[in-house]
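In this view, the complex is presented without one of its protein chains, the others remaining in place.
So, chain A:
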Amino acid sequence: MFTVMDGEENAATVELNEPLEEELSGIVEVIGMVSNKGEIMASTYNMLREDKGVPFDLELYNEALKVIHDFPQHYPFQVAASG
């Protein structure tokens, strides 16, 4: 179990199925389901490599997420039936 913070300093707890085998640091992408306690039950995660020298702008990513949620017609999260 670990805690993550988003681009606006909001925190969420992430629970894993198996114990962590590696040390996690930096930006982590977690995919999972939100439980009724507001925790993320992770099915998978991956660390974003930041060894290329350019830091990942998490605040900007947060803003981008808000944008795509404002425009669901241009960023669908479901596959509609193809015509």
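In the analysis below, contacts are C-beta pairs under 8 Å (C-beta built on N, C-alpha and C of every residue); 3 or more make two chains touch, one makes a residue touch a chain; residues count from 1.
Note that contacts and distances are computed from a predicted model.
**Student:** Mind telling me which option in "Septin", "Coatomer subunit zeta", "TATA-box binding protein like 2" or "Replication protein A C-terminal domain-containing protein" is what UniProt lists for the chain we can't see?
**Tutor:** Checked against "Septin", "Coatomer subunit zeta", "TATA-box binding protein like 2" or "Replication protein A C-terminal domain-containing protein": the hidden chain maps to "Replication protein A C-terminal domain-containing protein".
**Student:** Can you list, in ascending order, the chain A residues touching the missing chain?
**Tutor:** Contacting residues on chain A, toward the hidden partner: 27, 31, 46, 48-50, 52, 54, 56-57, 59-61, 63-68, 70-71, 73-83.
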